[in-house]
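Shown below is the structure under consideration.
The other protein chains are all here in position, but one chain of the complex has been omitted.
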Amino acid sequence: MNHNAKKSEVAIEVFDLTVAYDIKPVLWDVDILFRRAKSTAIVGPNGAGKSTLIKAMLGMIRPLTGAVHFYSKSGLLQRNQIAYVPQSASIDWDFPITVLDVVLMGRYGHLGWIKRPGKHDRELATDALEKVGMQDYKTRQISELSGGQQQRVFLARAFAQEATVYLMDEPFKGVDASTEAAIVDLLKEIISSGNTIVLVHHDLNTVADYFDELCLINKRIIAHGPIEKVFNEENINRTYGRNSLAKAGLA
Amino acid sequence: MLNPEFEIQLIAVLVAMACAVPGVYLVLRRMSMVTDAITHTILLGIVIGFFIVKDLNSPVLILGATIIGVMTVWVSELLSDTRLMVEESAIGIVYPLFFSIAVILISRYAGSAHLDTDSVLLGELAFAPFNRYTVNGVDIGAKGLYTSGFLLLLNLIFVGVFFKELKLVIFDPALATIIGFSPAIIHYALMSVVSVTIVGSFEAVGSVLVIAFMIGPPATAYLLTNDLKRMILYSMAIGSFSGIIGFRLAMLLDVSIPGSMAVVVGFVFMLAVLFAPKRGLVSTLLLRAKQRKTYHQLALLWHVYQHEHTDRANVENHISTISKHLNWEQSKIDRIVASLVQDGKLQVRDGMLYNMLDASELEAFLFDE
Partner (left out) sequence: MNTKNFKRAKYLCLSIIISLALVLGACGNSNALVKQEGQSQTEKTQIVATTTMLADLSRIIGGDLVKVKGLMGPGIDPHLYQASAGDVSALQNADVVVYHGLDLEGKMGAVFDSLSEMNKTIIRAEDAIDRSDLLSDEEDANYFDPHIWFDVSLWKDVTEHFAREMALYDPDNASVYALNAENYLRELDEAELYIKNRVDELPEDSRVLITAHDAFQYFAHAYGFEVRGLQGISTDAEAGTADVRELADFIIDREIKAIFIESSVPHKSVEALQAAVRAQGFDVEIGGELYSDSLGDQVSGHETYIATIKANIDTIVDALK
């Protein structure tokens, strides 16, 4: 890899990961380390396999080759430590469920089968909602929220999960500027308390302000490392194709 | 024995409640077609069961029906996993396939034997009270009461125990996978319960009513509430209510009992579509009318505010000329101006319109959520 890290600094290791939906792989032999207490943006053009990488890391897709380890162990054991904030479009917003119920789902992994959430779980969920400023919406049905509020609820669910690794799929999609700023503050807080974030991002303009590290992918890893080392014209061009800075919206 | 009218209603209520419980999850998973599919494909299970035991009265046939019910969903799932089609289309392929295999088997190998779903499953609610259990010659009630009671108990226990898991798996299968609740296990458990419920209720009330009870009340409840637990309770109540009203209607008109119950289920659903408090057609139309009015008001206010301090104000903001600028009819202008004046958001002096809202207040109105 392009940067070395001690074992203790690594949150997620991805080895030789090749992922195919049908026959043809959409991600080729990905090797990557995500460092602890850092935020990493995964950036690339449409169809580059950004969401696929996240899903493969979560074990939602079975890879053709390779494996993913969290804290040097095989994924399954670490499940409660991993929080996932799904892409907004993948959620059925009309589902009869309240904000508090969604956040409580973050506790399910700790509860295991059959056991129901109790007082302690409810308190943790309420705390999480307070953290994202949504405590007044507890009993609302989720379709009654704006796009930004919906994202914050799913962040609260991740908090309630007491996770140490946060995987997010385009959390800023469909969110207004003020909510985006609020979410960025929350992300920084997550990092400062020693947790790790990996998220799919689409806006090259904000990458440098928001994140510590950048991973450029287009069906394979193009470049990965600290923003200041990786975020340059040459790498962007290699990811998006020639002279694509303008195309990607970065004048 | 109990009065047969009473028993019919009791069976209908028990079946309605038993069907409503898994039905809620089918509606939420957008898998309503599964019930229609299973009520047909179980014929294949009956045919295969018959070939094995050569006896129309054997429980093996009912077991076969249940297994094929689960298989229907299982094969559909395999097909949709290939990503060549969505789940509903996959069911749409598997269901006629299984059903026609059954029809072909019957016409090829059992052309003469009177073999169809009716000959194995009674499927006629009117006769359910006459289909009785006796122990040592003592009558202990209609079979339908026992099967439907058992199904209700089974479904309540299933949903009671796995309430959290079902909710998680249907709402967010991704999270379920990550934190170690296999969506596949929950899903197949649900489908087995659905299949058992359909076969068992089919015997007591017939296929039409099974479909009506399993989908109608949950679809109605979905329009009435935003809470999953309430949705289940409402579905059970709506199904029971439809069963009882449907029965009385059938007695009144001397028509088919399940038919009339299914009609009431449909009618209650139509009422909900029209009049549900939040999602109903009427309240949606009212809400849209209200929103339209609000946006018209805001458009007019914004126009007034924009031109208030310009030198064209007397042309742009005069009540007699503003209609030209907004391209609205004068009657509409008058109506909206009147409503704004009433709310204290606008004043009219000498025919000139004046915005009464703070600039920041107005901007907040227009551009914030």
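Each chain gets a letter, A and B, in the order it is written, and its residues are counted from 1.
Here is the rule we use: a contact is a pair of C-beta atoms (placed from the backbone, for glycine too) under 8 Å apart; a residue touches a chain by one contact, two chains touch by 3 or more.
Note that the structure is a prediction, hence the values are computed from the model and not measured.
Enquirer: Which of these, B:Ser240, B:Gln297, B:Asn317 or B:Asn355, touches the one chain of the complex that we don't see?
Expert: The one listed residue touching the chain not shown is B:Ser240.
Enquirer: For a quick check of understanding: of B:Ile68, B:Val94, B:Ile178 or B:Ala250, which residue touches the chain that isn't displayed?
Expert: B:Ala250
Enquirer: Using the document's definition of touch, tell me which of B:Ala126, B:Leu281 or B:Ala299 contacts the absent chain.
Expert: From the options B:Ala126, B:Leu281 or B:Ala299, the contact with the absent chain belongs to B:Ala126.
Enquirer: Please output the residues of subunit B touching the missing chain, sorted low to high.
Expert: 1, 3-6, 8-10, 13, 17, 57, 103, 106-107, 110-116, 118-127, 129-132, 134, 137, 139, 156, 160, 229, 233, 236-237, 240-241, 244, 247-248, 250-251, 253-257, 259-260
Please note the rule applied: only the chains that are shown with their structure count from here on.
Enquirer: Using mean CA coordinates as chain centres, what's the gap between subunit A and subunit B in Å?
Expert: So the centre of subunit A lies 34 Å away from the centre of subunit B.
Enquirer: Per the contact definition, I'd like the list of subunit A residues that touch subunit B in the complex.
Expert: These residues of subunit A touch subunit B: 21-22, 55, 58-60, 76, 79-80, 82, 84, 86, 90-92, 95-98, 101-102, 105, 108-109, 111, 113-117, 141, 143, 146, 161, 176.
Enquirer: Please give the residue numbers of subunit B that touch subunit A in the complex, ascending.
Expert: Against subunit A, subunit B makes touches at 28, 83, 161-165, 167-168, 170-172, 174-175, 177-181, 222, 225-228, 230-231, 369.
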